[in-house]
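Taking it in order: structure first as structure tokens, then the write-up.
Omission of a single protein chain aside, the complex is shown with its protein chains in their original locations.
When the chains are written out, they are named A and B in that same order, and each has its own residue count from 1.
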Amino acid sequence: MNGLILLLPPLVPILMALFAHRLESRWWLLSAALPALFVGLMVEEGSGITIPWMLLGMHFALDSTGRLFLLFGALIWMLAALFISGRDLAPGATCYIKQTFLLALAGNGLLILAADMLTFYVGFALMGLSAYGLVRGRSQKARRAARVYLVFTLVGELALFVALLLLMVSGGSLLFEDLTAEPMPTIALALLLLGFGIKVALPGLHLWLPPAYTLAPVIGVALLSGPMMKAGLLGWLRFLPFGTPLEPVWGNGLMLLGAAGVVLGMLIGVVQRESRAVLAYSSIAKMGLFSALVGFSLNHPQLAAGLLPVIVLLALHHLLVKPMLFMGLALWRRQGAAAWLLPALVLLALSLAALPLTGGGAAKSVLSAALGEHLSGLLLLSGIAGVALMGRFLWLLRGSFDSARQDPVTLLGWLLLLPVAVWTPFLWEAMAFEWKTLLPLTGGIALFLLGLVFRRWLGSLRFPIRLKGERIILSATQIHTNLPDTSNVLRQPWLLLKQALQPHSAVSDSPPNLALRSPAVWWLLLILALLGALSLTL
Amino acid sequence: MTMSVWLPVGILLSSFIPGVLIFFQPEERHRLRTLLNLLGALVKLLLVGVLIWGVFHEQVFETRWTMAPGLEFVLHADALSVLFVSLSTLLWLVTTIYAIGYLEHTPHRSRFFGFFSLCVTATVGLALAGNLFTFVVFYELLTLATYPLIAHKGSPEALRGARIYLSYTLFGGLLLMIGAVWLHTLTGGVEFVEGGILDQYANLDQDTLRWIFLLLIVGLGVKAALVPLHGWLPQAMVAPAPVSALLHAVAVVKAGAFGIVRVIYDVYGVEFAAELGVLTLLGTVAAITIIYGSVKALSQDHLKKRLAYSTVSQVSYIVLGAAILGPLATIGGLVHLVHQGVMKITLFFAAGNYAEALGIHRVSEMDGVGRRMPGTTLAFSIGALGMIGIPPVAGFISKWYLGLGAVEAGAAFWVLPVLIASSLLNAAYFLPILYRAWFKSATSPWPADKTAGCARELPDPLLWPPVTTAALALLIGLFAAAPYSPLEWAELIAGREYRQ
């Protein structure tokens, strides 16, 4: 009986999606996440169910990680549902926000409760693809951003698909519990890192993230930065063979990339002029830290058992805080920058920056304890990044508002969730204060100020959305959507190549700008960041 | 005892007799014709139900008739036949309903439905053929029965398309026949036996067998639209939508693919074929076809042409599955025989509906059609997502097993890149359509709006077939592991083929 309840979180939203065109109240959508909340709160861990005749046999189970992800995820989904605008709720809405919201919710629930890889994959795909409708904004640029997101998501799905094939053949089973029985094929491991790395936005695979975060509707970006991004992390936690010895190259590589993410997010983030862009790079930096931690756990099987719950804790905190920040930003703008909202936002920002007395700080101290002497450099760096980016974010709050319709319900909901978001980690860790934790603060503030000073000089970096790589992907999708303008297909690879080689192609609508915009400079920067991170970790 | 003899014949006759009777009906006897059609389809469905049950319980259904010394006309139902027979029968029923709605008030309906039934008879005959000779007979009959359907409109393009179709298929049929005769001469009769028969003839020259394989595969490859023998398929899309639907999903293209499966598994035996080294070549051709078809589909603005190239690509999955040694790949190929049929027929129904209701023939005219025709577009979307391989639509299952088979057989290094590239390309040519249909809004009036002011999107016989098949595509994917699902059946076949 308990097992059947596990089916509700994915099933209810799917059934509701069938009638979504009739659901004209956002409370319906909110209630779609209630089963997830219920399961997260009430169902005991360890319950599970197997449905052998469905797909290739589906297995569901609830464990502690899953419960936390489900529970806190549900809160964010519910709050996000309140942000759906009336225009999108109307019967003839063309954006299909309701449908995609429900499907993505179902996918999210499915992947969290999945006890086998295929079920996880199905949920992951359902969530990732449906999110296209959530990410897609109304402007032309936003649509392009959504398209880039879709391309990356598809590539990720395929990588996972292949990885699953390899795992299935090598291990003979798709259950997570059988996973560690066999040594994992190298290619499968690489593909897992790639497939989830896209969702987690590892440097190099992050290209979809800044445009999507900057341009998507609030609901989209809130969900993307919260439950969905963490689903990638959850994927790693579920799939990767922690606890078994592995070639150190994988862990090291992941650590390097993670560290690079921290550096990259920090350096680029502090010079952004758009609040959401700052938050986007903050996400990259944060996920960089998580990736590095995952990499570390891979390399240190003996520490992994203690470390993984901490990663979950950190992830949960971020899962709550980042969407809250995005939604808070939206509220801030809607309320016309009402001063009384500022403390709340500051509180969230501080928590994200892991300052003492906030949930972030608590989580971080747990982490420090679990890590001991390891990775202290990276932690420091991450702390600096957090402070600097949040400083930048708060700085940019000045003057960023528009006058939209006020909505007390949404505001209330947001405020209700605020304490949960900020202080949740104290469920695990008593409130404490250590001076040592203020160390990153000074560094971060210094960096933030530096960013302010050199803003003009670095101004050209402010909106580095349209990287070369994206442009290629964009133009590739462009070619296929703008039919019948298709020329000879055989020429298309050549066209792509040509566009890639020409710095000022006709497609680009970016202003003719500095050499800094050219990809070579970006890659150089990336390599520098990597080297820096290397020096820090060793 | 008698039933085991008469059942295969009955299954053939249940579409043949209505077909012949329909020929003699005057144009205006709409009701009688519909009655005959549906009656035939339902009877066939019933008989196939009995057949499925029987074959599952290892009963033998066989009809033999000597046509010439050494040449026996054999109808024999094994698990593989049942897979194809059930698909044909089910989709015939749906397509007939669709065609009745689609062709309302058009001329020559008696002729159309007559040949339509004959076409299905030939397809079912192919499925039930118990030896190579019988297979060739039905293979040629299929060519004959389809030609008038493609030429049905009588317009110059239709005639041209039909002519091209014919020149390809006659050529293919001839090669198949030569190969079949050759093999027949060497062995004295080629019965389809699970596991193949040729490994028992140790004294045969292997090179000769390779040449024969080549002849057979080229002959069958014409209908299966393997590159470079695919040229007729995009031209044949001038046919009316129900014909295209049946052509791409069941009848012609599948007949070729089914034949290739038969030759590999039940004539050569897959292990023996692998020993001969012919599977590698076939696999390469299939891989090239998969990629080529997808790339060509990208640049087609004409919706049905895009779908046609997509068929070129997708049908080769079946061939690919057959060309990889190992039960898992076999399952993937076989199950795709069904899955591709259900999904592709949905797509063609939907394309027909767009043309019928709004005069839309091109992808570039589809902006905003999702809101105007939600049912059709939903069906189309499910079909398209399935083609890309998005779970839980049926296409995912096929790809999953193909991939597993490739990894299992150690062919992953070339099969998986092909699968990935094909999936990406599929996404690249299907997703823009979905994008246009759902997310864009109509900027210009529809080319020919015939349903303006109607309360319903479309009349029932046009709307329900695609919705039904789309639901089916979803369900057979979602419940793939359920008993009697196509997947289960494919596993049954693979088990018998590999003599496990």
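Everything that follows uses one rule, which is that a residue touches a chain if its C-beta (ideal position, glycine included) is under 8 Å from a C-beta of that chain, and two chains touch if they have at least 3 such contacts.
To be clear about the criterion, contacts and distances are computed from a predicted model.
Peer 1: Would you kindly match the missing chain to its UniProt protein name, picking from "Na(+)/H(+) antiporter subunit D", "Cytochrome c oxidase subunit 1", "Phosphate transport system permease protein" or "Outer membrane lipoprotein carrier protein LolA"?
Peer 2: "Na(+)/H(+) antiporter subunit D"
Peer 1: Over the full complex, note down every shown chain the hidden chain is touching.
Peer 2: Among the chains that are shown, those touched by the missing chain are B.
Peer 1: Identify the residue among B:Gly49, B:Gly70 or B:Pro228 that touches the chain left out of the display.
Peer 2: Of these options, the touching residue for the absent chain is B:Gly70.
Peer 1: Touching the left-out chain: which of B:Phe61, B:Tyr98, B:Tyr147 or B:Tyr309?
Peer 2: B:Tyr147
Peer 1: For the chain left out of this view, which of B:Thr106, B:Ser167 or B:Ser441 touches it?
Peer 2: In the complete complex, the chain left out is touched by residue B:Ser167.
Peer 1: For the chain that got dropped from the picture, name the residues of chain B it touches.
Peer 2: Its contact residues with the unshown chain are 23, 65-71, 73, 108, 111, 133, 136-138, 140-141, 143-144, 147-148, 151, 154-155, 159, 162-163, 166-167, 170-171, 173-174, 177-178, 181-182, 184-186.
Keep in mind that, in the parts below, only the chains that are shown with their structure count from here on.
Peer 1: Mind checking the centre-to-centre distance between chain A and chain B? Centres are C-alpha means, answer in whole Å.
Peer 2: Chain A and chain B have C-alpha centres separated by 43 Å.
Peer 1: Show me the residue ranges of chain B that touch chain A in the complex, using the header's touch definition.
Peer 2: Contact set of chain B toward chain A: 295-296, 298-299, 301, 362-364, 368, 371, 389-392, 397, 399-400, 403-404, 406-408, 412, 416, 420, 423-424, 427-429, 431-432, 435-436, 438-439, 441, 477-483, 487.
Peer 1: In their shared complex, at which residues does chain A touch chain B?
Peer 2: Per the touch definition, chain A meets chain B at residues 52-57, 92, 94-96, 118, 121-122, 125-126, 129, 136, 150, 154-155, 157-158, 161-162, 165-166, 168-169, 476-477, 480-481, 483-484, 486, 488-489, 492.
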